[in-house]
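Have a look at this one.
Here the complex is missing one protein chain, while the rest keep their positions.
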Amino acid sequence: MADNISRPVSLSAWLSEPVPTSSWQARAQQLWLSWRALRSNPSVMFGGTVILAVAVIAIFAPLFATHDIYAQDLSIRLQKPSIAHWLGTDELGRDVYSRLVFGARITLTIAGLTAIIAAPLGLLVGTTAGYVGGWIDTILMRIVDVFLAFPSLILALAFVAALGPGIENAIIAIALAAWPPIARLARAETLTIRKSDYIAAVQLQRASSFRIIFGHVMPMCISSVVVRVTLNMASIILTAAGLGFLGLGAQPPSPEWGAMLSSAREFVLTNGTIAAIPGTAILVVSLAFNLLGDGLRDMLDPRHG
Amino acid sequence: MAEPLLQVDDLNVSFRGGRGVTRAVRGISFTIGREKVGIVGESGSGKSQTGRAILRLTPKGAEITAKALVFDGIHLLAATEPQMRKIRGKRISMILQDPKFSLNPLMRVGQQIVEAYRVHTRASRAEARDRAMAMLEAVKIRNPARVFELLPHEVSGGMGQRIMIAMMLILEPDLIIADEPTSALDVTVRRQVLIILDELVSRRGAGLMFISHDVNLVAEFCDRVLVMYGGRILEDIPARELKHAQHPYTRALLDSLPRLDRPVEMLAVPQRDPAWLDGPTIRGSSA
Partner (left out) sequence: MTPSQTPTKDRILETVGLRVTFGSGLLSTVAVDGVSFMIGRGEAFGLIGESGCGKSTILRTIAGLVQSYDGSLLFANKELPRKRDKDFFRRVQMVFQDPYGSLHPRKMLESVLAEPLAIHGFDNPRKRIDAVLEAVGLGSAFRFRYPHELSGGQRQRVAIARALVIEPEVLLLDEPTSALDVSVQAEILNLLKSLRRERRVTYFMVSHDLAVITHLCDRIAVMSEGRIVEEMTVADVRAGRAREPYTRTLLEASAGYVPAS
């Protein structure tokens, strides 16, 4: 209505007004309530803050890095951390800190793109199979079973071997290994949701299956899929690092953390820090995702808490 | 009159939640002797939390305070957890609403009754089994030996509730708290279960706190009725005088029910007066 534009109201008052006067205001209020709930959960805040920090570092990597990540200087190779090189130098004299910072970009890109590919695909397949049932369900779930029969790293290796090494192919490979559990999860949720009265009510309005799946079933599955993807992030990052370690992911001289770990392997006895550092980075980011996922799960799905 | 079994004075139960403190029970006082007392109210009136507070079985995060919460001379709020465990089941027991959820689905029902018995006594397994069978007969289960071996999902609602009663009364407690014991049951089964409960309670001279939302049922089954609203007791009245209840909320509750014998065009909808939330308790004549 027109009258709440003429009265300037503070944002917090607008958000806590008991009776919303527009759908936009109602949606904003719900988002704000969700934000307040998130804020009160220590796991979510800690994990989320760490990931946000890593994301900021990744996005503004050129500002955070101190040296050129490709500049080699064999005279200063394998040095311990110093004022000039905050985390020391690697076997080719490159600054470890700057490479770590740029490596964050790669790690988060892999994590993000995998999620963007695997989650919608899993959600679509799972909800369709669960809602429609019958032979479509059988066929889709048998395809999922085939994918699930392979351990994810082996599957990713197989895809990369077929597609060739490189970071784009690594992303596709990992995503192909990550979507089946999400499909399974979405299907399980859909089977429960399908029996609800609110679905029966919309079936009684002669809504098409398409409308029901996309408009009614999927919104209910999204929270558990988000939790699952977040908790899977750690294993996605480790798989990416594993591929990098084996030389099948990002190719040298790319500063991917797994590749850094791999090349540091030979020098562990002389200079342990250059292996420990990317390893720690992988650990910290995985842990942050796990904590975020745990916290989200406690908030969104209290049954598992 | 003899010393009451349970004395409650200024009981408060509050929860700390996201939006501040919720006071579920706000300063209620009442006594229960060896009689059937019904606590009636709508959802949110605090009646269930009252029952749970007596046994200290409220959810985590609940805070219980009272000037006095005394059962047979024992101060329940001051008791330690081991002391409470000795009281629960043996001296005060609780019958819950739906046997589907209150019986362990993985254990045979007879075994659950035996376990309830052996937790508090040093009886041998054979002795406990005999007692359990005797209880199953006492709740009018016709083939106790067969029912003993059944799993909870294999028994009907009414039978499950009778098993629950057997389990809760096997140790002959002095006070029984029944939280909506017949709400999940069909109307024809309800009466059987109530008859059994009535018999067992009066035979043992125990006290019964019958929590329900069904005013008519409580009026017919209990000796005394406590009407709760918004965490307070609005009226404390002998059951037979309920028709002449004085508090407008009690009257409104009675008038808002559709009745087979008194058809009306439109049902009277209780109008809620915020003054009731802090008003005094109307206590009818006792005995």
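Assorted remarks:
The first chain written gets the first letter, and so on, giving A and B; residue counts start at 1 in each chain.
Note that in this section a contact is a pair of C-beta atoms (placed from the backbone, for glycine too) under 8 Å apart; a residue touches a chain by one contact, two chains touch by 3 or more.
Given the structure is predicted, the values throughout are model-derived calculations rather than measurements.
For the chain missing from the display, the contacting residue among A:Pro42, A:Pro151, A:Gly164 or A:Pro219 is A:Pro219, taking the whole complex into account. Within the full complex, the residue among B:Lys90, B:Arg190, B:Arg232 or B:His247 touching the omitted chain is B:Arg190.
Here one chain is not drawn; of A:Ser16, A:Thr66 or A:Ser196, the residue touching it is A:Ser196.
Taking the complete complex into account, residues 42-43, 157, 186-191, 194-195, 198-199, 213-217, 220-221, 252-253, 256-261, 263-270 of chain B touch the chain not shown.
Residues 19-23, 25-27, 30, 196-198, 200-207, 211, 215-216, 219-220 of chain A touch the missing chain (whole complex, contact as defined above).
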